[in-house]
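Let me give you the structure first, and then I'll get to my questions.
Every protein chain except one is present and positioned as in the full complex.
On to subunit A.
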Amino acid sequence: MDTDQFIKTLAADAGQHERPAGQALAASLLVALPVSAAMLLSTIGLRPDIRTAMHNPFFDLKFVVTLALALSAITVALHLSRPEATARGWRLLLLAPLAILGLAIGGEAMQPQRTSMLTRLLGHNSMLCLTAIPVLSLPLLIAALIGLRRGAPSNPTLAGALAGMIAAGLAATLYAAHCVDDSPLFVATWYTLATAIVAAIGALLGRRLLRY
């Protein structure tokens, strides 16, 4: 086909505008969140002592960390959904949840503890954490990938990994309400590992799905 003809065709379609990636991402995540929440509530549920736990700052801190992960991943993913964007500088944002965790580990270490560091790190149920977060992530990962498909990332593998981090951050926020391990050492080990698993799945999917 002649390029002039092709341009005329594109111009005929000029009235159709896609929604920006940010709006599409917000919409699809809002659909997936209740699904993941229902998955949690209908299976393992909330921890029985959640009311008392809420007075423990280390319990509350888990939500700060996981939400910081989700929000920083959303911000970086949306930035990188523009074709000319580079990751330089923005990557540092992803260190925010790790920085909070680092401070929390320091804070915990300064307090007298009844259990050893290793006991707190291993926690009660690390295997459940490693399974539940990736499983709860699945609807959110699909949603994040659908939302980010509106973008035009120059590195679809990286964009997919970020979709995985968004999903893992939100799934971990839900799972934290079930998890009885509140030590930042536990969170830094197992939540991080679970996030890495989901990010790897996201990277593999993004590589194919987020090309434009």
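As a convention for this text, contacts are C-beta pairs under 8 Å (C-beta built on N, C-alpha and C of every residue); 3 or more make two chains touch, one makes a residue touch a chain; residues count from 1.
What we mean here is this: contacts and distances are computed from a predicted model.
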The complex's invisible chain, by UniProt name, from "Fumarate reductase subunit C", "Putative membrane protein YedE/YeeE", "Spermidine/putrescine import ATP-binding protein PotA" or "Sigma-70 family RNA polymerase sigma factor": "Sigma-70 family RNA polymerase sigma factor"
Residue of A:Thr75, A:Asn125 or A:Ser154 touching the missing chain in the full complex: A:Ser154
Sole residue of A:Thr66, A:Ser81 or A:Ser137 that reaches the chain not shown, by the stated touch rule: A:Ser81
Contact set of subunit A toward the excluded chain (per top definition): 1-21, 81-84, 150-152, 154, 211-212
